[in-house]
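Every protein chain except one is present and positioned as in the full complex.
A and B are the chain letters, set down in written order, and residue numbers restart from 1 in every chain.
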Amino acid sequence: MAEYATKKLAQMLITVLGVITLVFFTLRLIPGDAASAMAGDTLSGEALQRLREQMGLDEPLFAQYFGFLLDIATLNLGETITTRVPIAELILRAMPITLTIALGTIVLSVLISIPLGTLAAYMAHKGKRWLDNALTGTAMVVDLMPSFWTALVLLLIFSLALGWFPASGQLNWSNPGGVALRLALPIIVLSLSQVAMLARITRTAVLEVLNEDYVRTARSLGWSELRVLFRHALKNAALPVATIVGLSFGNLLGGTVIVEFIFTIPGLGNLLIAGINSRDYQLVQTLIVLYALIFVVINFATDLVYKALDPRVQF
Amino acid sequence: MADITLAPPTTTRKTGFKDFFAAIGRHRGLRHPKIRLALLILVPILVLTALAPVLPIQKPLETNLRAMMQVPSIEHPFGTDKMGRDILSRTLAGVQISLVVGFSVAMIALMSGMVLGTLAGFYGGMIDRAVMTVVDIFLAFPSLLLAIGLVSVMGTGLVPVILAISLADVPRFIRLQRSQVLSLRSRAFIDAARTINAPQSWLMTRHIVPNTIAPMLVAGSIAAANAILIEASLSFLGLGIMPPQPSLGNIVRDGQTYLEQAWWISTLPGVVILLIAVGLHFLSDGVRELLDPRSRQ
Partner (left out) sequence: MNYQAPVRTTLLEVRDLRTEFQTPSGTVTAVDGVSFSVERGERVAVVGESGSGKSAMAMSILRLLAWPGRLAAGEVRLDGRDIARLSEGQLNAVRGRLVGTVFQDPMSSLDPVMRISKQMIEPIMRNLKLNRQEARDEAVKWLGKVGIPEPERRIEAFPFEMSGGMRQRVMIAMALSCQPRLVIADEPTTALDVTIQAQIVEVLKNLTAEAGAAMLFITHDLGLVARFAHKVAVMYAGRIVEFGRVEDIFARPAHPYTQSLLGTIPSTEMLKSERLPQIPGLPPDMRKPIVGCAFRERCGAAHDRCAVEPPVLSERGPDHSAACWTDKGLTDSISLKPKSSARTNKPFEPDGSVVVELNALWKQFNVSRKTTVRAVNGVNLRVHKGETLGIVGESGCGKSTVARLLLGLEKPTSGDIFISGLAQMVFQDPSASFNPKMRIGDIVAEPLVVKSRGAKLERDEAVRRLIGQVGLDASFIERYPHQLSGGQRQRVAVARALALNPSVVVADEPTSALDVSVRAQIINLLADLKHDLGISFVFISHDLLTVRYISDRIAVMYLGEVVEYGAAEEVFADPRHPYTKALIDAVPVPDPVIESRRSSVPLEGELPSPLNLPRGCAFASRCPIATDLCRAEKPTLPTHELSRQVACHYAV
């Protein structure tokens, strides 16, 4: 196991290095350079030159590259251009909020989608196609609803019309109830598509297992349907479903940007959009690398959990 | 010999592209419930979009200060916005953009995926390792965030948006094509061709590529749906197609401010996005089921 984890860890580090490299060189593709793009027409020649020096753009490319690597490794992330706030500080404030939304969505959607998907699979297996069709059809449509649209519709109904959830306001961690109310709608919005997707995956995985020979063996030993479903089908279907949960984290991170924007939540997503709008490339590149890092680490963890749970994998 | 049963051929198979469209066009295809449903959704949208210039509605950018923020009516089926622009007309213009984005992204991703995936899967070794390393790096970015990052560098507008979304999709297509090629490469009919020393180009063009096209087209129509959703998201965030040029995402964004006073501005174009995505998914599902004899039962 340790050997496998080390190997995977090395692979992960190579990917992370690749991610940083890619981000670095992509930014160098900006016509002109990052400084002039950032400044737009506002700065004169001399001031622009100063900005270049400040951003290190006057150094040779490789010096810049290794400087960038070193900065990331030492968490020396610099300051924002406009407000001169340390980027690390901003990230530390925003990241817990984004991760709360993402993890809350994962928990909520797993709790709903697994029973739903299992039920659909069981019905399909028994030939009761109408319920299965209804569930999978609905799931497909829900999965395809653009999250910004779902968010606006729910906002319209539950915040503006019914007034159940606040649509704006400060996030104060000392008041968990308030935070929960404030984050409820974003989490529900993201959960809708997440549930739809996971329920379909669960259905397929469970249905596949229900057609396996060992399920027939369990029936031939006289076990009841429920026991067959829980002891054999769910246990075997859990592994592929877990992998998908990990992989879906990427889409989820994308989704957080949209809900944070709509519900004006000060997470990483709003930081990113603010960075783009103020052309703060230092901030944007740091955030993109950070998102990729979160995703890669989650996948690494999922992979290890998968390998640890599956007795067939030998180390 | 006596064991010949002269059952008439029940189906005819053609290669690749023809397969895909033959499956839709064939009678059996039209009878397939999912394909029917898909066409029922997509055809009216396409027809309306194509006819938009000649329909008796305002032009997308035309303002009408006497008809601001109007509730949907016969005259303005989707209502009007704060400048009195007709939302239906703007939506149809947005659909046009969406379709261009969806089709372009699917084509770019499909073509580059086919070429790179086939090379990586067929030749293996260094080419494979190089391609797959880059693919893994790209796949480390959540696709919407990669598109956001790229747009922030390349700027807004139609072409950057198409390129950004394509770049996020290409790695997935390379992966799909590579895995198809790998599984085909070990099939017995490849071995049979190798026993007559068929050249590699023969194996690739005659045996491998034709068998990968149909699944890639199925994946392509899903990619088109995704691209439409991502373009809408980008435009919604103000990073895609910029006003005044209407796109489904930026119409919804415009309406966000007036959600309480004019719900129709944001919600109705969203329904259209959903319909297009659902239509494309049903289409790809239906075609996949038609082409895959196992799921036909």
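In the analysis below, a residue touches a chain if its C-beta (ideal position, glycine included) is under 8 Å from a C-beta of that chain, and two chains touch if they have at least 3 such contacts.
Here the structure is a predicted model, which means the values were calculated and not measured.
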Listed residues B:Glu62, B:Asp191 or B:Glu260, member touching the removed chain: B:Asp191
Sole residue of A:Asn76, A:Asn133, A:Asn172 or A:Asn211 that reaches the chain not shown, by the stated touch rule: A:Asn211
Positions on chain B where the hidden chain makes contact: 1-7, 9-13, 15-16, 187-189, 191-199, 202, 206-207, 210-211, 293, 296-297
Contact set of chain A toward the excluded chain (per top definition): 125-127, 211-214, 216-225, 231-232, 235-236, 239, 310-312
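As a convention for this text, only the chains that are shown with their structure count from here on.
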Chain A and chain B: spacing of chain centres that average the CA atoms, whole Å: 23
Of all residues in chain A, those that touch chain B in their complex: 14-16, 18-19, 22-23, 26-27, 29-30, 140-141, 144-149, 152-153, 155-156, 160, 249-255, 257-258, 261-262, 272-273, 276-277, 281, 284, 288, 291-292, 295-296
Interfacial residue positions of chain B with respect to chain A in the complex: 133-134, 136-138, 140-146, 148-150, 152-153, 225, 229, 232-233, 236-239, 249, 252, 255-256, 259-260, 263, 266-267, 270-271, 273-274, 277-278, 281
